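Just one protein chain is left out here, and the rest sit where they should.
Each chain gets a letter, A, B and C, in the order it is written, and its residues are counted from 1.
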Amino acid sequence: MKYKTSSKVRNVSRLKGEEIRKVAGQPFEWWGPSPKEARKITVNKQKALVDKRISLKDAVKKHIKDGINIGIGGFVNTRVPVAIVHEIIRQGAKDLTLSFQSNSICAELLAGAMILYPDHLNIKRVELAWWGYEVIGIAPLLRHLAANVMVQLDDYTNYGMSARFKAAAMGLEFIPVRDHGGSDMEQLNRGIMIKSPFSDKNTYLVPACYPDVGLIHVTAADIYGNCRIFGPLCTCPEIAMAATCNIVTAEQIISNESIRTYPNLTEIPYVAVDALIEQPFGAYPGVSYGHYWFDMEHIQMFRNASEEFRRSGNTVPLKKYYEEHIFSCKTFNDFLDKMPEPALRKIKKFDGGQPIIIG
Amino acid sequence: MKYKTSSKVRNVSRLKGEEIRKVAGQPFEWWGPSPKEARKITVNKQKALVDKRISLKDAVKKHIKDGINIGIGGFVNTRVPVAIVHEIIRQGAKDLTLSFQSNSICAELLAGAMILYPDHLNIKRVELAWWGYEVIGIAPLLRHLAANVMVQLDDYTNYGMSARFKAAAMGLEFIPVRDHGGSDMEQLNRGIMIKSPFSDKNTYLVPACYPDVGLIHVTAADIYGNCRIFGPLCTCPEIAMAATCNIVTAEQIISNESIRTYPNLTEIPYVAVDALIEQPFGAYPGVSYGHYWFDMEHIQMFRNASEEFRRSGNTVPLKKYYEEHIFSCKTFNDFLDKMPEPALRKIKKFDGGQPIIIG
Amino acid sequence: MPDCTPFEMISYTGSRVLQDNKIVFVGTGLPIIAAMHAQLTHAPGLGLIFEAGALSPILDIGMPLSVGDTRACRKACFMKGLCAVFELTQRGHADYAFIGGAQIDPYGNVNSTFEGDSYRKPGTRFPGSGGAGAMAANCEKTIIIMALEKRRFVEKLDFLTNVGFGDGSPDFREKAGVMGSGPYRVITHEALFGFDESTKRMLLLEVAPGKTPEQIQEKVCFKVLVSPGLKKMKEPTKEDLRLLREVCDPQGYFLQRKIK
Partner (left out) sequence: MPDCTPFEMISYTGSRVLQDNKIVFVGTGLPIIAAMHAQLTHAPGLGLIFEAGALSPILDIGMPLSVGDTRACRKACFMKGLCAVFELTQRGHADYAFIGGAQIDPYGNVNSTFEGDSYRKPGTRFPGSGGAGAMAANCEKTIIIMALEKRRFVEKLDFLTNVGFGDGSPDFREKAGVMGSGPYRVITHEALFGFDESTKRMLLLEVAPGKTPEQIQEKVCFKVLVSPGLKKMKEPTKEDLRLLREVCDPQGYFLQRKIK
């Protein structure tokens, strides 16, 4: 199937033919609900405006099941759903598929949990574009998982993953993109090159990505789940519409009256939201535009523990992080309470004060 | 080509086989710039933040040429670019292709100009979803043009046309949709049914629509062309990104500082805008959310003149409309000056006062 | 029964068909009136989609006269553009499509493109598919409003604009690549139709008081199946009529029109 049409990329790199054939020989498979299944789940939902607020603990208990595909919102350190990820780690889940464009702390936290507590939480495969810390460095735990063949990876570009969520948000099976072609991703990932029926030109199609559950952190939401996002939207609106269920944390709950005063500002409509939690600092130590910048020192502290594990196999500092910051906390607020007040004050100040509309 | 794959729609209706084959026998053809040509035009543009303001007269003189595809923004009576259409009618243009989802007054005004002054302005073909006045009635001049085979029509759904502009905004050749299949539009329009390479299921693809020039009316813009739109966005952001050039009228010019304070509110970025005109009431007699409702009496007056022509062939009332309201006006403000003040007061009041952010 | 106009009967019946806590994608005119009435009575949790871009507005300054009209966006929860709401629909968020048209055939296919013998040279050109084609394809259930007239209820359409069950074959919609389950109800002032599950043909479910299935058949070109559980159409109460006349369409834009 893979080779019905292709670019001329074969043999440009050292990528081995047998590896390519191995992957290409597999029939195409959805790594989450198929488009038809995803639609059916949506069709069968109640569409009423109801209060979606619930505790994070109950939300995760209700929606995070073994074997599901979890779509992670945000981008690298931006509006990443850290509070939700902490709770998933506390409760555990197996055979997960993760889907995201670029992530740092959320992906590493889940990877670390898998390394330390494999019977409690583990990741089977990841569809992604990028996994790292940008200025802070590479992702040690990804490197460990990859080198030890502990997860299956499926590589796309940031646009490719975004377009895959977008295709799902549109209710489609696939969407054409102008990238991947001519790279080894074309040879390995689950996209397919076709000839455009309009021009006969090679055109790469990426399959839609419908997560079972999307994890999204937003600037503000009303109790029904109508969400405002200020700053970069990342791929959050698309992931939320793509997923068959969404757990959303919001920096603050605002009134439905405010939402209805400026309906143009709603980036995710209530119909997509299943569980809503007011969680200030819900993306901490990541950044949330209009509220706080990222806490580089905290991220470095966790990364240092991860890097020490990768280099030496010493799990002590890493374990200490999980015990102290996740397992000994009942809620994300318990974790935040352990953070030094000056650190939080500093990241609030660093936000820069570009205004957001939450009235 | 058309019949490589198709639904089972053949012979469900009385649509004649020879008519279908006639259309399907034609090779696929872009009705405006091809995706490659459109990209090239964009690549060669200067990308600087420069003051885009110009008179409407000069904008039309510069950008509206014979033979081009004009993408009309707005939807039915909503934020329709009436001021720009008046100027196009004043200056004239030949062999036009029009592209829009649903339109009323703009399409009828152009059609009427073609009927009355065919050597001055004429339309060769229209790609569309809907042409009418909703509550006010059918579009008499469309009916006249169609019955007399004066234009070629290519029919899609409102989503189909929107998706076609969206595909162009994304720089693509085509986009999959979940409609048209199983209807006679599948047999006649320029979309193509394929088998999805992911599921082998029938999937309809519509070709992107790249207008040469987009006509857009917005709520507010800064001098560089960063545009805010409140109320329904219709397909305006997509048309603006699809077109290789855009003429934009704005109810009001706002400061670049304001734009930069709330960058999330910009719906069309400056890079898409070539000519900008501050034109209060630029969509009149259509509606512009936050500013005014539509003027049903004025629309009825024009439609009555059109309907009289359709029924009786009498061009006098229609000609009177064009002479009085377009040709005897140097600018759109001259036209507005002829409108009774109470009518404008009334439609302002009918807007309802949902707030917009223009500070 | 208080006197009611044909369009009042249609609106009231449309309202009855809509369930609470669902989302209905409405077109201009009677669909809006039916949805407003439903919200005011048995379905306060009904959400509306208007195709210019609004989800779940509150229609508190009057009935919208256009689906792109400011009134149709009034106090919406979410408002973007056509792409956003039609994609909500493709993704499964719209329970009902509420469409009209010029002709309907036994399988719930609808023509809103032209009447006559030729697409290229139409006898009467209509406005076109508009939103109806996408709604009929991808809202979960399609409700069609149509005046009960022989020229409208035809064996074969002049043009199939908005997809129903096609030729009635079980896989027609799947082969068409559309997602919704298809036609659900056809509402006229004298009869309410559903569709027979196995043949996908129109099935008479209810007739107006004083009417017989035979009288309905006379106004339909194709053979009408009659439900074994045939019922009488419920009539609007005085209060229903007050709501329709005073709240939903006080100017009578739609309700006071005449059926030819």
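General remarks:
Convention: a residue touches a chain if its C-beta (ideal position, glycine included) is under 8 Å from a C-beta of that chain, and two chains touch if they have at least 3 such contacts.
Note that the structure is predicted; figures quoted are calculated from it, not measured.
Across the whole complex, the hidden chain's contacts among the shown chains comprise A, B. The omitted chain makes contact with just one of the residues A:Ala38, A:Leu56, A:Val76 or A:Ala93: A:Val76.
In the complete assembly, the contact with the undisplayed chain comes from A:Ser162, out of A:Thr42, A:Asn122, A:Ser162 or A:Asn226.
Across A:Val9, A:Ala168 or A:Ala250, the residue that sits in touch with the chain not pictured is A:Val9. Against the chain not displayed here, subunit B makes contact via residues 38-43, 46-49, 168-172, 224, 226, 241, 256, 259-261, 263-264, 266, 269-271.
Interface residues of subunit A with the unshown chain, by the touch rule above, are 7-9, 11-16, 19, 74-79, 101-102, 128-132, 134-135, 138-139, 142-143, 146-147, 149, 152, 155-160, 162-163, 166, 177-186, 188, 193, 201-204, 231-238, 287, 289-290, 293-294, 296, 350-352, 354.
Everything below uses one rule, namely that only the chains that are shown with their structure count from here on.
Between the Cα centres of subunit A and subunit C there is a gap of 40 Å. Inter-chain centre distance (subunit B to subunit C, centres taken as mean C-alpha positions): 27 Å. Work out the mean CA point of subunit A and of subunit B, and you get 38 Å between them. Residue positions 178, 201, 203, 231, 233, 354 of subunit B each touch two or more of the other chains. Looking at subunit C, residues 54, 73, 75, 79-80, 89-90, 138, 179 sit in touch with two or more other chains.
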